[in-house]
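The structure under discussion is supplied below as structure tokens; questions concerning it will follow.
Let's turn to chain A:
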Amino acid sequence: MQFLDNLFLNISQVIRNLVGGFLPDWGVEVVMMTVAAAVLVVIAVVTMMFLTWMERKVVGRIQDRLGPNRVGPFGLMQPIADMVKMFIKEDITPREANRWVYNLGPIVVVPPAILALAVIPFGRGLSGADLSIGWLYLAAVASTSVIGIFMAGWGSRNKYALLGAMRAAAQIVSYEIPQVLSVVGVILIAGSLSMQRIVEAQNVWFVFLQPVAFIIFLIASVAEIERSPFDLPEAESEIIAGYHTEYSGLKFGMFFLAEYISTFAVSAIGATMFLGGWRGPVLPGWIWFLAKTYLLVFVVLWLRGTLPRIRVDQLMNFAWKVLVPLALANLLVAGLIAAIINPAETPGFWTFIGFLLGNLLLIAAVVMVGVLRAPEMEASEAAVVGAKGALAGQ
Partner candidate 1 sequence: MDIPLSWYLTLAAGLFSIGLFGCLTRRNAIGILMGVELMLNAVNINLVAFGRYITPEAVAGQVFAVFVITLAAAEAAVGLALIISIYRTYDSIDMEDINLLKW
Partner candidate 2 sequence: MITQIAFIGIALLTLAGAIGVVLARSVFVSALFLILSFVGVSGIYVLLEAPFLAGVQLLVYVGAVAVLIIFAVMLTRDMMSEETPFLNRQWGCGGVMAAVLFVLLLLIGFIADWPVSSAKPPEDTISALGEALMGKYVLPFEVASVFLLVALIGAIVVARER
């Protein structure tokens, strides 16, 4: 087990020794970084292919279908067939499009998704780069994903594409705030922005100390990556396919790639921040990490298979009137409790009780506000609050 746990670290050490034989120190560093980057890109692409298959299988099961089952065992080769199809599609550029912006759009969309993988700890000491600004880096990289979407939407010179891009930008910018704020509570307890340090601080999983934050993070993340029920920017019935309406072939594939890598990345971040990352008994760390990540991926797919799409006005109201105040309240409670019982010094049990009590109070307050305001609200708004209350009350 010890050997399996350190498997990838040992491989990296072997490469380091091999290269170190004939290169100076800085050369070794450059080679190691290049190798790490290449591995991350390969992981990204393989993950994307696996996720497309998994999504179709899971959603198929939810809808009482079989899902892909023709190409290879269990349809496992389906992503490869899809890829071949994508390669041989005609590459179309609309005549009115702004060529440069239109063609650069899909190229700019992918890097933010892949860059996020760089700081995620896949196992003990196993991350591309353990930056001291970890979470800030992730938030910063995620916020740049809007740019590619804007380029695609504006460059296409298509009203649906433009509408989709503006919807996407408004959505991403709005939901980024509760997403970042919800994790601040975790960072407060861990006392570090570095992802590895956050994992090491989780003797108790943070999902038990910060359940409200976890729910806010989950909802905001699903909105961030524009997946159902928050897939308004690509709502087929309203604006065709949103900002990638005009794209075909490989360029469309790029948007696809970015979306699935983002899905994996936010699930991995959620697993790292709230579910203890690679920590777990018996099995090697990276297997725990993958198991937890895919659990969250499954939740995201499950949401897609179950919930109907929400409306634009509900979308903004939900972010600004529900999630942001809730995230701020959660931060306030977390800060108060951290000030009363110093989590770095008090034994785990009392920290646990303290934060749990705080969160229960918060949930009680939210449910009370929801109940008091329910009669005044439209039925639809009440449904949103009710759903949130039910989620929070579990």
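On how the list was made: all candidates are chains of the complex that A comes from, given by their letters.
Convention: contacts are C-beta pairs under 8 Å (C-beta built on N, C-alpha and C of every residue); 3 or more make two chains touch, one makes a residue touch a chain; residues count from 1.
What you are looking at is a predicted structure, and each value in this text was computed from that prediction instead of being measured.
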| item | value |
| --- | --- |
| Result, touching chain for chain A in the complex among 1 or 2 | 2 |
| Chain A residues touching candidate 2 - in the complex, by the definition given at the top | 26, 98, 101, 131-133, 136-137, 139-141, 143-144, 146-147, 150-151, 154, 162, 166, 169, 173, 176, 193 |
